[in-house]
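The complex is shown incomplete by one protein chain, all other protein chains being positioned as in the whole.
Coming up: chain A.
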Amino acid sequence: MASPEDINRLRQLKESEPLQEAWDHWTSTLKALEDVKTLLNDPDPAMKALASEEAAELNGELGTILKQTFPSLLVPPSTTANLSALVELKSGVGGTESSLFLETLLRMYMRFYQSNSWKATIVAENDNEGGGIKDAIVEIKGAGAYDTLRWESGVHRVQRVPVTESGGRVHTSTVAVIVLPLMEEQDAQKEALYSMDDIKLEVMRARGAGGQHVNKTESAVRLTHIPTGITVSMQDERSQHQNKRRAFQVLSARLMDRKITREIAERRATKNSLIKSVDRSEKIRTYNYAQERVTDHRIGLSIMNLSAVIEGNALHDFTDALKKDYEETTMEDMLESES
């Protein structure tokens, strides 16, 4: 039987695998280079040319390992690497146009989840009477979902002529995206993010005599976390038990998010960290339909193929670039604090 200690050791071993791999790659490349070097003075000119060509190649490879592979290993492993994510979308300015764009973004994310072989479920959705979706919450299950998507948090702006606009004027509307860290239920309990004494649980709508007398499908619940004032309402599931579970899941994710944000702020306060905490009111990205352009304002990256972002795979370009940007900042941060 494996003890918890064994499992910890196993995890440690697994986590150090990339180090071993990088080192093995380095030594084997170095060894190959040394073997080739002896052939550089070979009397056969053909052999000599071949050797110098190979040496150049191996040198280049060593350079890459030195400049890219090794530094990337310095980035401390993410503490949130195993977390799934809860993505909340809320329509902002722009009325129905904002709700219509929210529907587009929701589709974009659902496609993105599929291409990453995560499991996505829409856990809450409020449709807008005039069309589109007012707000939605999507659960994305799978390791790495949070780390990949966390930089999607912020205000997404759309510039286009709305289908509802008869005058052909370009409107600017916004949708707010909030990506929350999602843990497995038992892990969330271990974190002890809240105490049941601090929770007010309300069931919505009166049922009259209730019991056998009525058979309505109202099972909406509302949770209030008294110390923070966070409230979560859930009515999308067909039983009260399920709505309650979902509501607690969302509450845990919001509290975990606060905890992570607080930790970043504390770190910054103590060591003048460069890592920014996410400002949810910041406009992070613009989708301009007329120019077929999507621009991420934080890293100044523009993709001149809007459909590829919304309907294809180009969202990966943004998430990859943002992740890289974060890793580079983390590294700079480490170097700063070293000196």
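Some notes on this structure:
Everything that follows uses one rule, which is that a contact is a pair of C-beta atoms (placed from the backbone, for glycine too) under 8 Å apart; a residue touches a chain by one contact, two chains touch by 3 or more; residues count from 1.
Please note the rule applied: contacts and distances are computed from a predicted model.
Taken from the listed names "DNA replication complex GINS protein PSF1", "GPI transamidase component PIG-T", "Centromere protein M" or "peptide chain release factor N(5)-glutamine methyltransferase", the protein name that UniProt assigns to the chain not shown is "peptide chain release factor N(5)-glutamine methyltransferase". Looking at A:E88, A:E152 or A:E237, the residue that reaches the missing chain in the full complex is A:E237. Residue in contact with the omitted chain (choice from A:N41, A:Q186 or A:N215): A:N215. Taking the complete complex into account, residues 125-127, 203, 206-207, 209-217, 219, 235-242 of chain A touch the chain not shown.
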